[in-house]
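Structure in structure tokens, see below.
Removed: one protein chain of the complex. Kept in place: all other protein chains.
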Amino acid sequence: MPEMTYLSAISDGLREEMRHDESVFCMGEDIGAFGGAFKVTDGFIEEFGADRVWDTPLAENAIIGTAVGAAVEGLRPVCEMQFADFIACGFDQLVNVAAKMHYRQGLAVPMVVRLPSGGGFSGGPYHSQNPEAWFLQSPGLKVVAPSTAEDAKGLIASAIRDPNPVVYLEHKHLYRRVKGEVPEGRYEVPLGKVRVAREGTDLTVISYGAMVGIALEATDDLDGASVEVIDLRSLVPLDIEGILASVRKTSKVVVLHEATRSCGVGAEVCALIAQEAFEDLDGPVMRVTAPDVPIPFSPPLERAVLPQVDDVKEACRELLAY
Amino acid sequence: MTTTTAKLAAIEGDGRKAVLTEEDRRALLRYMLLMRATEERALTLYRQGKVPGSYYDGRGQEAISVGTAFVLGPRDRACILHRDLGAHLIRGVRPGRVLAQMMGRAGGVTGGKDGNMHFGDTELGCVGMVSMLPDMALVTCGLALSFQMRGEPRVAMTWFGEGSTANGQWHEAMNVAGVRKLPAVFILENNQFAYSTPNEREFAVDPVKRAEVYGFPGVKVDGNDVEAVFYAAAEATERARSGGGPTLIECETMRMHGHGAHDDMRYVPKEMFDVWAERDPIDRYEKKLSDDGFDTAEIHASVKEEIERETEWALSQPMPDPGDALQGVFATSEPRLGDGNAPWSRWKEARDA
Partner (left out) sequence: MSSSPTSQAVEVTMPQMGVSVAEGTIVEWRKRVGDWVEADEPIVEISTDKVETEVPSPASGRVSEILVEAGSTVDVGTLLARIDAEARPGVAHADEGSEPEVPSSQFPVPSPGNGHGPPISPVVRRMADEHGVDLEQVEGSGRRGRVTKKDLLAFLGDKPDTRHQTPDTPAAEPALHSESPYREEEPAPAAGHQLSVMRRQIGEHMVRSIQTAAHCTTVVEADMSAIEAARGRLSYLPFVARATIAALREFPMLNATLEGDRLTVHDEVNLGIAVSLGDEGLIVPVVRNAHELSHEGLAARIKDLAERARSKKLTPDEVSGGTFTITNPGAFGALLATPIINQPQVAILDLEAVTKRPVVVGGDSIAIRPMTYLCMSWDHRALDGALAAQFLSAVRRHIEGWDG
């Protein structure tokens, strides 16, 4: 099996789907001639032509809204926001038009919105966000966030084949730092299923995106404790049964995400566990997240805000000792 | 389809060559009468307390939606505004379904999921509007994009008010349509007021002039003259079909009712209102047809009978089951837009094909 970076896996998945189905096309700023700000679509315009790799004007609502129109007519647009943060400029079309179309009219909107998300490189408040929680509040959108190269390719394929609008969060920090074996050819990773990144018995860390690696690193050798790490990878739909199975096993849970604290995905997961697995708990359900601040620019400030390995170790230790 | 394509190629750029037969002209009047009758009946139901929420109509603007939608072929697509019931009726939505929709019944177009004019019949190729305006202009660009990418001689048409041309998304839509030369037709209904805001507070420049700046033609027509509207739309759709790009058509009219039934229009100067009342599009066209020797009494009778029948049907529709509220958030299959009615005689061959 070839080994490739997370970024290459996304490209590979996109390319495979575009070869397989000519109704799949890409649209976004600088994705064509330039190959994309992060080079995800590098080489695409040469292979697929300008018609299927569209350099759009600088207008996020236009990108999303046009994608909706194309999708209801049977095409499968894959939109790219240059940074996840800019989804705010296309928010109206995404939550008011795309998300509600099927509910109101029974029309499928098979489109994908790719969001390069996350911080850790002094991107500052407008290039570092993890906005996934906004979309948990928009019924009608599906949301996925791969953490491995294999899942990145499989989930972009599933997202494209899904008849619903899917928000795909690709964490920028993982683009070149995560490498892995990726199966050749087309394959899909199902939505709504967790991945057990490591099995364990004493405590569960539930996470997604860039934090999965942090969770694994922090709990690899933690005072001899056996820590299970769950990679959610699908936020809507959420694999409730997968989460609860782990809670029943270890009875201690730390939920970890890079996004800010209040009403994040962690809040939803914790509430679910508290309600559905109360009698399986041997300690309070904990969260490790960024605090409720915009992501700052200067490295020491940013490091103080984004969850670090030591933060995760500390939380796990406290809970293990409870 | 090849027959139609050949026909398309034969038509010159001057839309005036588009032909309206006698039957077409009768149809134009009938659709305007049907729109007005449906809206009057809906207003009555609203006043009787049968319509939850708010009620909006397009009284006085009937010529616009009827004249423009009449040019559409079966495979064309439309994103219809709340002032344009005529477009829905031309595409084939029964008045009874519209009334049931207003009343939130299970038999309404959205089955109670959305209200008033926020509907589009999937099977008839219409995409329902959202409240945020003019979001549908961008969706129209997307529909047009798909025709362009597939090389199909199809057109996407949409309507919006002059007020929404102040919005960023309107400009994004114009820009995208212009830069890609999309096969889209944008109908701008200038009915003088955006709720209570008159034109002079909405923009500094007549919006039709903006089209040029975005790289395509803008034309202005008397929005209360159904045939003038029709010819302008025919020319625009032919331009789009043949790869000539988009057109912005500004139809001048006046909104004769309030923004909604809850609005008493006190901000409209009486003289202005009276002037426009004299220009009622239905009265004008009826007079024109009468002058040309048509007997319109039969049309009136047929519309009246249809409305009675449709109202009875609508009132017999049950309210939706509360369990429906949780259904349909996600698609599990891919229902696609179907083709709409195309009553214009020009499409007869396509229909019969």
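In order of appearance the chains are A and B, and numbering begins at 1 in each one.
The rule we apply is simple: a contact is a pair of C-beta atoms (placed from the backbone, for glycine too) under 8 Å apart; a residue touches a chain by one contact, two chains touch by 3 or more.
Everything numeric here is computed off the predicted structure, so don't read it as measured data.
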Options A:122, A:251 or A:308, residue touching the unrepresented chain: A:251
Sole residue of A:22, A:199, A:292 or A:318 that reaches the chain not shown, by the stated touch rule: A:318
Which of A:88, A:222, A:281 or A:309 contacts the chain that the document leaves out: A:281
Hidden partner chain, residues of chain A it touches: 202, 251, 278-284, 286, 318, 321-322
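Here, only the chains that are shown with their structure count from here on.
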Contact set on chain B toward chain A in their complex: 77, 79, 110, 113-114, 118-120, 122, 127-128, 130-132, 135-147, 149, 156, 168-169, 172-173, 175-176, 179, 328-337
Residue ranges of chain A touching chain B (in the complex, touch as defined): 25, 51-52, 56-57, 59, 61-62, 64-75, 77, 92-93, 96-97, 100-110, 139-140, 142, 163-164
